[in-house]
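Remarks on the structure that follows.
Of the protein chains in this complex, one is absent; all others appear in place.
Our next item is chain A:
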Amino acid sequence: MSALTPLDRPNSYIGRSVPRPNAKRLLAGRGRYVTDITLPRMLHVAYVRSPYAHARIVSINALAAREMPGVRLVATGEDLAKLCTPWVGTMDHFKGMKSPPQLPLPIDKVVWSGQAVVAVVADTRALAEDAAEAVTIEFDELPAVVDIDAAREPDAPVISPELGSNLCFHGKIDTGGIDEIFTGAAYVVEEEFHFGRHTAVTMEPRAIIADYDASEGQLTVHHATQTPYQFQDIYSRHYGIPESRVRVIAPDIGGSFGMKLHMYHEDMAVVGLSMMLGRPVKYVADRIESFVSDIHARDHRVRARMAADAEGNILAMDVEDVTGIGAFSAYPRTSVVEGNQVYRLMGAPYTFRNYRADLQVVFQNKVQMSQYRAVGHPVACTVTERLVDMIADKTALDVFDIRSRNMIADDAYPCTSPTGYQFEALSHHACLAKLKAMMDYDRLRAEQAELRTKGIHRGIGIATFVEITNPGPAFYGVGGARISSQDGAIIKITPSGDVHCSISVTELGQGTETIIGQIVAEHLGVDSNRIKVMTGDTDTTPHGGATYACRGAGIGGETALQAAKKLKANVLAVAAAILQDEPEKLDIHSGWIVDAATAQQRMELSEIARIAYFRSDTLPPGTQAQLSVAHHYAPQGYPFAFTNGVQACHLELDVETGLVKILKLWVVEDCGRVINPLLVDEQIRGGVVQGLGAAFFEECVYGDNGQLTNGSLADYLVPMAVEMPDIEIGHVETPTLDTQLGAKGVGEAGTAAASAAALNAINDAMKPFGGTVAQVPMTPARILKALGHI
């Protein structure tokens, strides 16, 4: 008989592959997305959008539109500005950053093509769109600021003249002596990288219904968002409605990936429209609108160099990142976090201590750029890992050897990166060794050499990474943003002995409710099928951070764990009073109070609940059963729980056409304690595919005049099943000691390094031809150009 494993304990759910109970509803077509919701007397809004990237609004004529069938309201920027105070997307800890005030709809000028200008509310969306076509807006076109270099020229048109320039933020890091190190280094490699804009393309576009009831002064918003508490705060403050009268409900969400946690102008407008009309107003972005109004991601040009000694020991990095963010910094998280993470994550897996970086965040007449899955990570990872491969080339070291030579040793923790990140414990070497074995690296190299003689060009690329998870208040709170880093849970035992947990982390399909159920089941001692987990409603759950930056499992999970333990202590206190025993001699297994020592069943949990709720007269005098608990947990200790891992990409390049067949991806990841392997692995796979989308397909292509030229799903390419490989995943588990649970985040790990591994693999495949690529997406045209064919 095999030894007892941790999974053999009663109610041991942590570490098990438990399918998601809430997925059955979605499989039956019974999901309830905001797009599906209809309220009595609900109206629909369509927006008239700017055709210009930069223009003054001369006049708006809506007379004809107001007379169209079914039209209830036509509203402009001035109308909404009477209700809604402006917002500014800055945070105090980004010294010197600036951004202009924003309103739901603009009053005197438009600053990107596609910006909503006029709202038309009608009985149906179709009628609203009919009437929107009858609105005429006279614009006076202004020169569009599009290019990130032209935007910084002294004579460039300034998008927001009151700010003085088109520079949103300028950051510098310098550990000193960089020029001398580069001058004296045996090897210096450098490259200019380009990271195209791409966008989330959630399958459900943004959707919102605002329902203002003037009789109670109550605003209820059904909002497809991952952060309902943040929006409760925003709607309350900007519309002057007491927070207790603002309820935000996030039901089933059709994908988010960071995109649905930003303030969008159309969404803010919907709240005002509902207040003006006293009726529910619904807005669902259509796909064309999504492309010109959802945040875009990345948009960086990075010039970077790396110095190494003769043995291939990395000595220093020197980095300049310029990133274009559109005409505003996004609210309330700002558009600087992306660049900040780019220039602070550079070189994070490695031991070198010398680092200089310059970050310029630039305004331009494009849609806003802000946080999307793996904020900044793919950029930092791609730059670092490509330069590491270039050093490997110079020193004739294998790509695995150069990394093992330079990565932080697994026993060197805790330690700090040159940019100030504190690492509690990472496992780069263990992950690298595991990956090498999983992919059978030596065989792949031999096969590569053999196939090259036959004119078949395969590439192998690896990329090691560090991911930021479980952020504390240093992330947003210290900057003045009202975005919580703590979470709260209420767990109660029902009269029949079932368990109800409402918690502030939110479900987007990643499985939050499932893992919270697993944790509560294990730490309370009940079967998981007796637990119901509720999320996504500010009226029924405690205030918390919800879902962002890979915090659900690590922070939400710890909240649930501590709450469950608190409730268990309460239950055992009542049980001890009834059983005339000591609480510490009792335990709970599978919904039964048992002797802790012998596991002998004493009394069912449902019986405790029955007595507590209906026959409290039979309890010993003075006993007040507390079968509901509320508990909050805020991360302490390390400011972030860093995770790490390594990815490998194997692909085949057709050097005649530039087409790429991705053969396989391998990922070894260390997210600390794995709560549900099934869900963790699917987070990684989904993340990898988004990274591969950025690597090969996805790009928002702008013309010189600031027009998005491929803003539809027919023109903008996202990865399809036939193009994607199978992805093999391995784990190393280094639990964080900051929590009892030990879990770190995992949702962004796949995206963090997939494009870096792919880019290294393409360059590896092209090696016999001498060309290199340093731009994503790596389209066939760009690859053919690198190969000198075009």
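Just so it is clear, contacts are C-beta pairs under 8 Å (C-beta built on N, C-alpha and C of every residue); 3 or more make two chains touch, one makes a residue touch a chain; residues count from 1.
One rule holds for everything that comes next: contacts and distances are computed from a predicted model.
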Inset, instruction - Look at the options "Multicomponent Na+:H+ antiporter subunit E", "(2Fe-2S)-binding protein", "Phenylacetic acid degradation protein" or "ABC transporter permease" and return the one that UniProt uses as the protein name of the missing chain. - result: "(2Fe-2S)-binding protein"
Inset, instruction - Among A:Glu204, A:Asp294, A:Asp487 or A:Glu748, choose the residue that contacts the chain missing from this document, as touch is defined above. - result: A:Glu204
Legend entry - Hidden-chain contact residue, picked from the options A:Asp79, A:Asp252, A:Asp318 or A:Glu338: A:Asp252
Legend entry - Contact residue for the chain not shown (choose from A:Arg30, A:Lys172, A:Arg353 or A:Arg482): A:Arg30
Legend entry - Selected from A:Met91, A:Leu605, A:Leu679 or A:Ala765 as touching the chain missing from the view: A:Leu679
Inset, instruction - Touching the absent chain in the whole complex: find that residue among A:Ala396, A:Ala597 or A:Ala721. - result: A:Ala721
Legend entry - Contact partner of the left-out chain, one of A:Asp286, A:Glu450 or A:Asp539: A:Asp286
Legend entry - Absent-chain interface as seen on chain A, which is shown: 16-17, 19-20, 23-24, 26-33, 35-36, 38, 69-70, 126-127, 130, 200-205, 252-257, 286-287, 508-511, 677-679, 681-682, 685-690, 712-714, 718-724, 726-727, 750
